[in-house]
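The complex is shown incomplete by one protein chain, all other protein chains being positioned as in the whole.
Our next item is chain A:
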């Protein structure tokens, strides 16, 4: 599959896969109980405590390992719920149209202008116990609106395409038109919307923990940052307390962004061929430049194609095997 071969999405998937693994096995491989107090207080990294300790002697590596699960569970659960809501609301609004569309669009617009974080803070602080799933639910009901607008727009455009009209004229049922004819055309948008929502949910959850709204008895990366902040780790030079957690957040965010780039390139043949082409060009010793189009000159043998396209695979819109290439001004 082209998506896996894409270097950006591959990198993203590897990083994300690493964190998923940690999320699964983290609590078992953690060397200490993350809550257990120790004798070494605010100790820098050492063979006993690889990432040092807090001011009450808790092992930071164990906190990170245990906390990964909460971060990813909340991220993926709220990503899944929000994407599901977005697809249901967006596709219904786009396909049915009329008054239904007006009502659902108004609903999405209301959720869009509600400032998400304050609302999450209010709801979570009112609930008796703000556990992981409560947080996930609250994040997902504020995060679906944007995706639903994209789904609606795309469905609206698909609905009037000839192939949907042809399916209707052939007597296809409404349910099948939506699930078999329209949804496969939305796969990439749904995937990218899901990945975007996961990013948003992870950042929201960490923010909630960091400002101390979510319950601080559950460990996640935000909780670590919350304790580091409240004990003035920065002022005391205890970099090991907040840098690893921050790095983990940045890495997961980067992995998700890379996956999204990969999806974009996979979906848009234009971006896909541009990326593939720049690799081919670099192999021929030419630096690709924006705004210039390489032009094929047919008097030299083309480089050997890396692989033959399989019969079922969509053929890229532009042939990437070149003859002699020269750069020429495009505009």
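Just so we're on the same page, a contact is a pair of C-beta atoms (placed from the backbone, for glycine too) under 8 Å apart; a residue touches a chain by one contact, two chains touch by 3 or more; residues count from 1.
In the analysis below, contacts and distances are computed from a predicted model.
Visitor: The hidden chain: which UniProt name fits, "histidine kinase", "Purine hydroxylase beta subunit apoprotein", "ABC transporter ATP-binding protein" or "Acyl-CoA dehydrogenase"?
Guide: Cross-referencing UniProt, the chain left out corresponds to "ABC transporter ATP-binding protein".
Visitor: Can you work out which residue in A:101, A:172 or A:264 touches the chain that's missing from view?
Guide: Looking across A:101, A:172 or A:264, the contact with the absent chain belongs to A:172.
Visitor: Against the chain that's been left off, what residues of chain A make contact? List them.
Guide: 161-174, 176, 180-181, 184-185, 312, 314-315
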